[in-house]
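Left out: one protein chain. Kept in place: all the others.
For chain A:
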């Protein structure tokens, strides 16, 4: 089932690309790009939903519900659902696209592994996976595993003055770090989520670097391409927090969501407070925001 629905189509497309460009390294890059483009709408949905959930955490009504029903889980969940409904937030909105994307990314990885057949049994099974008449297996198999200085079937090392330097692994560590840093939310409340994000920023690049160091360089190339495409994707979506890695940008605040210099937003308006029309930028998920003067008026009324 998995083989028929995911691996086989992926493999055939990968081999088709290879038959067109004649270079497996470039084929991996183009194939990764293609899969990322196909899953782009899901990525957008996921970002939007995540963003909505993040902003919900700061909603006073949400905080109030959490505080009020902290000892009654059932009621808490009912009230949360009510609030989700009211604000038009789907709590599974960020999970579902991820759940759909994960098998595709795993399939992409597996098809790259499978295409680098390095033994007769692997090559025979690869040849059997090709759709009859789709491409000529004799013309494309076995794939040419040389790309730049690399043997794509072996871990990569660039020999400089007798030392084997794992260039790809280093690039994978750097780009994984950049990617995780760029999507790190600007919050600084010191909560558990933030601590987890910070831990992820350290461990994830190390893990990916280790894998790029020890696995075949074809896979390391895939990790690198995937990271670079991911960074480009976040930037295009305006989701990249460049100030996380370029601190001098902090003086020129950029809204990571809209990608534009925002009106200074300080809080989310609770539902019961009447509002005057505002020109402040709003977001799809949380809707209403206040500018500083509005906030001051609201605080005065509250008192």
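Rule of thumb we're sticking to: contacts are C-beta pairs under 8 Å (C-beta built on N, C-alpha and C of every residue); 3 or more make two chains touch, one makes a residue touch a chain; residues count from 1.
The working rule: contacts and distances are computed from a predicted model.
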{"item": "\"Imidazole glycerol phosphate synthase subunit HisF\", \"DNA repair protein RecO\", \"tRNA threonylcarbamoyladenosine biosynthesis protein TsaE\" or \"Putative cell surface protein/ lipoprotein\" - which is the UniProt name of the missing chain", "value": "\"Putative cell surface protein/ lipoprotein\""}
{"item": "Sole contact to the chain not displayed, among A:9, A:60, A:91 or A:142", "value": "A:142"}
{"item": "Residue in contact with the excluded chain [from A:37, A:118, A:148 or A:232]", "value": "A:118"}
{"item": "In chain A, positions touching the absent partner", "value": "106, 109-110, 113, 118-124, 127, 137-138, 141-142, 144-145, 151, 153-154, 192, 195-196, 199-200, 203-204, 207, 211, 215-216, 219"}
